[in-house]
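With one protein chain removed, the remaining protein chains of the complex are shown where they sit.
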Amino acid sequence: MTAYIEFKNVSKSFSGKPVLREMNLAIDKGEVMFIIGTSGVGKSVTIKHLIGLLRIDAGEIWFDGERVDQIPERNLAPLRKRIGMVFQSSTLFDSMTLAENVALPLRKHQGMAHHAALEEAKRRLAQVYMDEYADRYPTELSDGMRKRAAIARTLALSPDVVLFDEPTTGLDPISARRIDRLIRELAKSLGVTAVVVSHDPPSIFGIADRVAFLYRGVVHVVATPAELRASPDPIVQQFINGKSSGPMETPGF
Amino acid sequence: MTTAIRLEDVHKSYDHRDVLTGVSLDVPRGGKLGLIGPAASGKSVILKLICGLEQPDRGTIEVLGQNIVGKREAPLGDLRQRIGMLFQNYALFDFLDVKGNVAFPLEQRGGMSPDEIAKRVETRLRAVGLAGSEHKLTSELSGGMKKRVGIARATVADAEIVIYDEPSAGLDPVTTQKIYDLLAADHARTHATVLAVSSDVVALAQFVDEIAFLYRGQIVYRGPAATIVDAPDPIVRQFVRGELEGPLAEVRA
Amino acid sequence: MIDEPPAGSLDHLRPQRDEPPPPSPETGIVSRAFEGIGGGAIRIAQEVGGIVVLSGQVLRALVPPRIDRRELVKNLYKMGNRSVPIVVLTAFFAGGLMTLQAGPFVIKFGAAALAGWAAGYAVLREMGPILIALMFSGRVGANNTAELATMTVTEQLDGLRALAIDPVQFLVVPRVIAMITMLFALTIIGDFVALAGAAIVARVMLGIEWSTMYHSFADNLRPYDFFHGVYKSLAFGGAIAMSSCYFGITVRGGAVGVGRAVNAAVVAAAVSIMLLDFFLTYTTG
Partner (left out) sequence: MSLFRQRIERIGTALLDAAGAAIELWLVYVSTIAGILRGLSRRRGGRGRPRGELVRQLFHIGNKSLIFIIVTLGFIGMVMAYQACLQISRVTGDFSQIGPQTLRLIVSDFGPTITGMMLATRVGAGIAAEIGSMKVTEQVDALRMSGVLPIDYLVVPRFIASIIMTLMLTTIGSLVMFAAGGLTANYSWGVNPNLFFDLSQVRPRHLVLFVIKAATFGAAIPVVAGFCGLRARGSSEGVGWATTAAVIGSSFAVIVLDFLISAAALFVTGGDL
């Protein structure tokens, strides 16, 4: 029986450069799984395969007992309603207010009239403590607030899984911790499985149930944060303590 | 002349939004000052004002003993040649290759023969570990490599002041540490005055001597970098530790 | 971060746009020239192929019309509101220019009656629709490309697909319809403004009475001259809309890519306007 989400021998390369080399990863239902590693190792690439934004070269991807990596683009709608994604650049529409942004999926998929969708959108924004900014435009807000609104929009379709692509990168310490607390809260209260790509130690050791350490195209180690900290592996230790000297290769450097 | 940079009651606003409301700051010659603060608090604006890339609405700015407020572009140009700057999104010239980018400041300053320039560029590229990629175009480089080309270009002309705008933005802890090792090596070699802006306070604190905290358009605290985590000012402490509860208000762009 | 190319439903639209490998030095000048032309021709063929595929997708989304009404209304307003001033000014100058060209004729042969015919005819059938289409392509087409390209570069298109909303149907279809409708309406308005411009310049610069110009228009110009120009603007609108949206959503690379996409879109629009104009004039003259 496969796990809730499972990558089996997944390989992917870009213009000849191999990024994933027969990588395996299993994620259980309801847990907060972090995928960590240095910049340029292919963390974001991994989760984009789950909802067909990228196509793998070889291997299989399973979700809830069903193989998903071969579904053609036009039939991906049902899967994308069950797996939501929050991008690093929060991808809100600058021409719409926050409420209109969140109302968009409600209008398109739940057939809600515009006003009903706006009301529901305000309730969703309240979940992320952003209801007082419902009528503001994204460009008027800080990165941290835009990120929370993007999370509200992704949750509008009540997905079973939410993928986060480096949610705290580029945010100042306070906004970053606010996003962490929000991810943890939503995962536990809504029973949503959260898959978070990150290289931000306070996030990793703050809210992760389990951590998958991606290195040289494979999952080097999967462990709880405590196990990770105690891990004898020199590469893991170098990453956690952010040491520049050590055996670790940094493709992004 | 003991201070390399001196700002006195500097005001700056954009489309009637006050960004700087009376900033006074000085950086001792050969010193290393870090500048931190919430998102969109005007950190990058201060850097642009110091280079004369923008003019303040009010207040005086003295760089290397010269008052730069109200100066025309040409004399400012000569002063800027004594300042090296690493831009936040690299600002590498996309019409030149790596070697061309690093040689550019020397070519424009004049007074050096082509092969003298070539030799100097060669040593700089080797120092940042890019010896083999002289002829690569900027579009072929990873984030970390672009950062290193930017550092080489900022320090090739042995500028008396070097300014780093978010040197570790978006990089993982290990790559970040490798970048800061390069910055430290450069400072040891040239003893230039350093001013660095960053939202990654932990990594910054290990590199600079002192840290100033910019909040609501003014410098509200300045103290030694080593003890920034338990700074006497509660707002600074809350910001550096990333605690959610505390006096620091929700910041809006 | 690896700058991996956004893929998915738009992948087959996106030809390999990176520069073909530079020809090896040994090959002679002539063969290198041919390689250049060949390479260029292939790239153009790929882009035209991509536009045709996108047009197919737009038509498929139109057959059972599933258009987002709010997005359509928003675009109609934005495109119309933004282009009226520039189109009116262009049309006025077009009319004036045509009269200026006809001026020497009039003064030499004293045939004032000809002025109305020469200016009006050229404006209604050719100069009006073409100049208005070119300005519309510059004002609205380029802006639309820039907007879509910015949305693609900042992952907003991928964001839409992650919300199970098809970007072609939600973003492209309303904009195509809005552009075709708007150019059609603006050409009609523009034609009248151009005739007014012609009359004013004739009166001011060449001293031709209003009544002479009016009769000259009324007697020599046929209704078909007006319709000929206006229905051509429908074809121009389609060409501008398709090339504008295509280069918008298939952009690659950051800010530099956006600039290149807008440049390609306006060039493609200009060339297709000229080709369509010749083809339609020739077949339905």
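Order as written gives the chain letters A, B and C; numbering starts at 1 within each chain.
In this section, a residue touches a chain if its C-beta (ideal position, glycine included) is under 8 Å from a C-beta of that chain, and two chains touch if they have at least 3 such contacts.
These numbers come from a predicted model, not from an experiment.
Counting contacts over the entire complex, the absent chain touches B, C. Listed residues B:T3, B:T21 or B:N89: the one in touch with the omitted chain is B:N89. Considering the whole complex, the residue from C:V153, C:V168, C:V230 or C:C245 that touches the absent chain is C:V153.
The missing chain lies against chain C, touching residues 40, 86, 89-90, 93-94, 96-97, 100-101, 103-105, 107, 117, 121-122, 125-126, 130-131, 134-135, 137-139, 142-143, 145-147, 149-150, 153-154, 205-206, 220, 254-256, 258-260, 262-263, 266-267, 270-271, 274-275, 277-278, 281-282, 285.
Listed for chain B, the residues touching the missing chain in the whole complex are 48, 51, 53, 73-74, 76-78, 80-81, 83-85, 87-94, 104-105, 107-110.
Note that only the chains that are shown with their structure count from here on.
One finds 41 Å separating the Cα centroids of chain A and chain C. Looking at chain C, one finds that residues 1-2 touch two or more other chains.
Chain B has residues 142-143, 170 in contact with two or more other chains. Against chain A, in their complex, chain B makes its touches with residues 37-40, 142-145, 148, 169-178, 180-181, 199, 201, 203, 238-244, 248, 250-253. Residues of chain C that touch chain A in their complex: 1-2, 4-9, 68, 70, 74, 151, 154-156, 158-159, 161-165, 170. Only residues 37-40, 139-145, 169-178, 181, 199, 201-202, 238-244, 246, 248, 250-253 of chain A touch chain B when the two sit together in their complex.
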